[in-house]
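Below: one structure, written as structure tokens.
Of the protein chains in this complex, all but one are displayed in their positions.
Up next, subunit A:
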């Protein structure tokens, strides 16, 4: 099969099921002389390696290191795709797998990633598969997987359209009701009303002291500062900054009374025209360990985590 651009989910329930789809997918790419890339976790990467003939010409990316922050992954994949196209590739194949720990507290921004890549990789001759083990993937996550992938890949070379696939421009603007971090049950370490950048950064430094070291502390300073700048410049009404601290992370929530960014891809993709805004939100996503966009009828909150975001 030759596809100009295809983003498929591979929802498997056994090793045999996984290999029945992945091995023909990879060998087909190699046979066609296409760049063929694997970005699976250590266990599945080993499984696939063992199932492939020796010296087959499949590229295995560093296992587990690829999927750290969604905006970073999109940027790095786009660089890789550009390089392959520049080298003459007419089709590129990638099989990827998100690490299971992100199915918990941070799933919301990975769901946004899965939706955004339908747009982000448009224009590249990419056939990508995203593997999900249905034995360990929570039901709500699988529901999002079906809404963010136009089709699923099945053994026998079958491609089944997803009945719930949702246009990214719609999916990404939906209120997502993110999980509250348990730290938010306590009084915040700082609660600032309409702070300027300097006051915000003082509060961040104070909160991060003794919890975060560089570069995490520098990153938190930057992302919170950017979010406050955005709230003042693009938001509406009063701006509120709350900061919570835990043993292994610092959490900041920046709120205003506006509807939030109107570009559905803001944060995950760099703006085409940096003079029209959007750069700060993209940087915020690149430098955060978790960024939540929470749209509610009474306003918009961006919640940013530095440190370990995987509290569940």
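Everything below uses one rule, namely that contacts are C-beta pairs under 8 Å (C-beta built on N, C-alpha and C of every residue); 3 or more make two chains touch, one makes a residue touch a chain; residues count from 1.
What we mean here is this: contacts and distances are computed from a predicted model.
**Q** Tell me the UniProt protein name of the chain this structure doesn't show, selecting from "ABC-2 type transport system ATP-binding protein", "Cytochrome c domain-containing protein", "MEDS domain-containing protein" or "Glutathione-dependent formaldehyde dehydrogenase".
**A** For the chain not displayed, UniProt's protein name is "MEDS domain-containing protein".
**Q** May I ask which residue of A:95, A:146, A:172 or A:222 touches the chain that does not appear here?
**A** Of these options, the touching residue for the absent chain is A:222.
**Q** From the list A:35, A:235, A:280 or A:309, which touches the chain that is not on show?
**A** A:280
**Q** Which residues does subunit A use to touch the chain missing from this display?
**A** Output for subunit A: 75, 196-198, 201, 214-215, 218-219, 221-222, 225-226, 229, 233, 270, 274, 279-280, 283, 286-287.
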